[in-house]
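The structure's right below; bear with me while I get my questions together.
Left out: one protein chain. Kept in place: all the others.
The block that comes next holds chain A.
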Amino acid sequence: MNNGGGKRINGGTEEDDDEDDVNGDLDAWERTYTDERSWESLQEDESGLLRPIDNKALYHSQYRRRLRSLSSIATAARIQKGLIRYLYVVIDLSRAASEMDFRPSRIAVIAKHVEAFIREFFDQNPLSQVGLVTIKDGVAYCLTDLGGSPESHIKALMNKLECSGDSSLQNALDLIDGYLNQIPSYGHREVLILYSALSTCDPGDIMETIQKCKKSKIRCSVIGLAAEMFICKHLCQETGGIYTVALDESHFKELILEHAPPPPAIAEFAIANLIKMGFPQRAAEGSMSICSCHKEAKVGAGYTCPRCKARVCELPTECCICGLTLVSSPHLARSYHHLFPIAPFDEVPPSHLNDPNNKLQRNCFGCQQSLLNPGNKPGLFVVCPNCKRRFCLDCDIYIHESLHNCPGCESFRHSKPVISNEE
């Protein structure tokens, strides 16, 4: 840390500078509270130096609580997740959306978070599709058709952000109902409405439209930006969606991102199905061929349909020659850790480490870190229930939250978790 003369105007600034590393994301006023009684979080090490108390054990116990609650949900029933979703995002561009109670305006905030939402949505729901609908001057427009490319939706949205006129829920729902009736039966139909107005200006009876959506098994959710409205609440209740009203920008962000993970599938909403798909190979960089989608000669990497060997430019898509659905297999694989979660590791009291009868594994199996605390005192560690390997607390968290593999189980041939072989 470079404390130049300029920064030393008063002592407080200097302290803040040092804090930056630890509490980088806290505001200045929050820091004063976290600093309270800060001397209590210091301890003396062997050489008499002061060092901060190890918060590891605390973090770890928090993490374990989270993990336990997650795994209890997962084991209660192998929850079926509706992973192929067809979602229309409806953006209210009526007069109310230009109001400035959100900074700089409601619509600017909506646009910003819809962009983040769309990216997150495709990350969590491979093979799903999104379409955008806007309501303006009492009329609903389809901004983008259902599609799997986040960029095209975001681009289209950013060009169309002027607000005017009234809003109409019925027109939007009627429009979407027409589109969603064409999708395959295994897909989940969903609508997410970002509603700024406090009224709806409809040409007919909206109750009929709501019943129609219910019959088409379209799950409608609404995030309000103003205040709660009966008709929105009714719509969500009838169709099984969620109705929330945002208090401020960060709350809005939270609410919209809650719609990104797949909702638990309700068996009657979509019929499980086997879909035939191909996993094309990516051609060499710089190779030349005629693509079947644009009917153009193209230089550069494309993908080859495994059934008819036609070249396509992008995935996922449907082969225009043989009709096979083509996907990139890594895209599917992103969600597999949900299917084969690894068992939580068992916590072991440190005394076991000194037990001479125990097989001597004094280093973490994953990262080779010593499991002994400084001063050769045994520390807390965890054991995988399958392979009995020992891991440090940091690896425990990394393994369960990011890696989703147990290095011990993976590096022993006969203890592999058997993925059921039944037909």
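Rule of thumb we're sticking to: contacts are C-beta pairs under 8 Å (C-beta built on N, C-alpha and C of every residue); 3 or more make two chains touch, one makes a residue touch a chain; residues count from 1.
In this text, contacts and distances are computed from a predicted model.
Undergrad: Just go with whichever of "E2 ubiquitin-conjugating enzyme", "DNA primase", "RING-box protein 2" or "General transcription and DNA repair factor IIH subunit TFB4" UniProt uses as the name of the absent chain.
TA: "General transcription and DNA repair factor IIH subunit TFB4"
Undergrad: Who touches the missing chain here, A:Leu255, A:Ala310 or A:Ile399?
TA: Spelled out, the listed residue whose C-beta touches the missing chain is A:Ile399.
Undergrad: Using the definition of touch stated at the top, determine which of A:Cys201, A:Leu332 or A:Leu372 touches the missing chain.
TA: Spelled out, the listed residue whose C-beta touches the missing chain is A:Leu332.
Undergrad: Check the options A:Gln237, A:Gln369 or A:Asn386 and report the residue that touches the missing chain.
TA: A:Gln369
Undergrad: Can you name the residues of chain A that touch the chain not displayed here?
TA: Looking at chain A, the ones touching the missing chain are residues 21, 78, 80-84, 126-127, 184-187, 265, 270-287, 301, 303, 306-307, 322-324, 327-330, 332-340, 364-369, 394-395, 398-399, 402-407, 410-414, 416, 419-423.
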